[in-house]
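Mind looking over this structure? Questions follow.
This part shows chain A:
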Amino acid sequence: MSQLYPLTQILIIPLAATPVVYLYARKMGRSAGYVAAIPLAYTLLLLLTLLPEAAKGVKHLESYTWAPSIGLTFGLLADGLSIWMMITINLLALLMSIYSVRYIDHRVKELFGGESPSTAYASYYALYLLYEVGMMGTVMSTNLIQFYLFYELMLVPSWLLINNYGYGDRERVGLLYFLWTHVGAVILLVGILSTYWITGSFEFSALSLIAAKPQAPFIVAAFLIGFLTKMAVFGLHLWLPDTYTQAPTSITALLSPAMSGIAPYAIVRFIVVPMYPVYQRFQPILVAWALITLIYGGLMSLAQDDVKRYLAYSSMSQMGYILLGVASMSTLGTSGAIFHYVSHGFGKCILFAVAGALLYRIGTLSISRMGGLADRMPVTATLTLLGIFTIAGVPPTSGFMSKWMIFAGVFDGPLSTSLMGISAATVILLMTVITIAYGLWIVKRIFFGPLAEGLEMVEDPPASMEAPLIILAVIAILVGLYPRIVSDCLFSALSALHV
Partner candidate 1 sequence: MMTQVASPMDVLLAYPGPWLCWILPIIGALITPLIGRVSRRAMNLSAVLFALSAVLSASTMIPWLLNGRWPGDVRLMRWVVFPDRPPLEVGLLIDPLSIIVANVVALISFLIVVYSVGYMHGDPCLPRYWFFFLFFIGNMLLLVLSDNFIMLLVGWEGVGLCSWGLIGYYYRDEKEYWVGGPPPTPMYSPSHCGMKAFIVTGFGDVLLLAAIFIVYHYAGTFNFMELIASSSSWLRYLSATPGLLSLTALLMLGGPIGKSAQFPLHEWLPEAMAGPTPVSALIHAATMVKAGVYLVARVSPIFYIGYWGLGLSEASTFFIAIAVIGCFTAFLAASQAMVSLELKKALAYSTISQIGYMMLALGVSGLNEGVYTAGLAAGIFHLISHALFKASLFLCAGCVLHAVESIYMSDMGGLRRVMPITHALMLIAALSLSGIPPLSGFWSKDAVLHSCLIAGTPLSTALFIVAAITAAMTFFYSIRFISLTFYGEPSENIEEKLEEGHLHEAPAIMWTPIAILDILVILIGLIAILGLISPAWSPEHFLEERLSHSIGPIEVMTHGGEAPAIMVPSISGAMLLIGGVAGYLLYLGRKVDARRLVESSPLLRGIYTFLWNRWYINSLYYLIFVDGILSLKDALYRWLESAVLDRGLNYGVPRLFKGLYHELKRVQTGVLSVNILYLIIAYLVIFISLLYLFAGGV
Partner candidate 2 sequence: MHPFTSFIVAVFLLLLIGLLCLTTRRNMIRLLIGVEILFNAANLNFIALSIQRAGFIDPLGQMIVLMAIVLDGCVVAVGLVMTLNAYRHYGTLDVRKLRRLRW
């Protein structure tokens, strides 16, 4: 199998498909979404063939020489940790591509009236594929410079997509998003360059050499700040509400779960695995920060009227959970965190897609103008419920599995050595009730109660928008029933962690 270089294919094929899709879209318009889905489906199949090996702990590595003078190789890695990140990103990109067909059609017609230029669809799908390539490249990288390259690379298409197809004050918001993430990335770059200066190499394996040096805490702090900005923790979250709200919904469905979640993966890859002793010192701060993010995101989401803004704050809160798992300093917790990335990916994608469907059918995202829609949109209501359950951790969805692993990890790590620590952990657990509270709250506000005015003609969105969501919900439940698909991979990669 390695003779066929699957990882290189995964990177190259969507890239090569970009001009094809662009030209196709100029001619054929909106159905380019289906065409864009073809390379993505193919890469997903490739990933699934790599899955059994990764579950056993085998690392699949392909490397090419890049710049020998500074010792850079271009490497692509698929191991237990990254395989599910890639599968999630790929799956979401694939399904949202199909979803985009109708949705972007609607948006383009809104933007340009009847006179949409032929490039409207073309640039969307082309940028979409480039964005996906950027994300995949980030997750597959084996050295810091390559990671940074793809990290910035996924910034540009998403910025352009927000700029061109977003809502409201989209130019400003696009710039806001770009600058915030970029500042974080530059701080990250400081850490990267310091690593090179100390160890002389950019490879991930070199990171463990820093652990004993006195500069290590500062480098770790630099990395952390960079990634926490991407994760939108409290204080660094200010780009998130506007960006997720004003971006086109199919892109938000990728931005929110897939892209923001690359940050915790990177934290695990850069810091947790190689530099564990240094990282442990950060635990109190990170746990407290995670808790604040969790509660704050939950409270803020309750205060919203716009569905997408509500979901944006909910994403912030979920990132708090994932950070909690990462901060728990235990194998169980860290695996739970990455597992939750997958579950949250499924659930949040469903929810954002539902928001897009609501916009498509109703024309507004204002919660106060909705109500009683369960009668008119039963499938959408069920999907929303399943999405909420996946992120809130209600069985039989995969969210249940990932949530309890994070909780077990919180109690498993160094936090459990004192009564104070345990009480703090219990408080953290108590605050998680807020997730189910805000989840049920929105379901009630949108779908239950009497039918709101002006909504008599509403019905379920078309099949090409619903089918992807149904597939996601089914996958979420299947993974929940058979969690070993994910947990085996994660444990095999992270088993050395538990001290």
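By our rule, a residue touches a chain if its C-beta (ideal position, glycine included) is under 8 Å from a C-beta of that chain, and two chains touch if they have at least 3 such contacts; residues count from 1.
Per the selection procedure, all candidates are chains of the complex that A comes from, given by their letters.
These figures come from a predicted structure and were not determined experimentally.
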Which of 1 or 2 touches chain A - same complex, any copy: 1
Chain A to candidate 1 touching residues, read off their complex: 176, 235, 238-239, 241-242, 296, 299-300, 302-304, 331-332, 372, 374-375, 389, 394-396, 400-401, 404, 407-408, 410-412, 416-419, 422-423, 425-426, 429-430, 432-433, 436-437, 440-441, 444, 447-451, 483-484, 487-488, 491-492, 494-495, 498
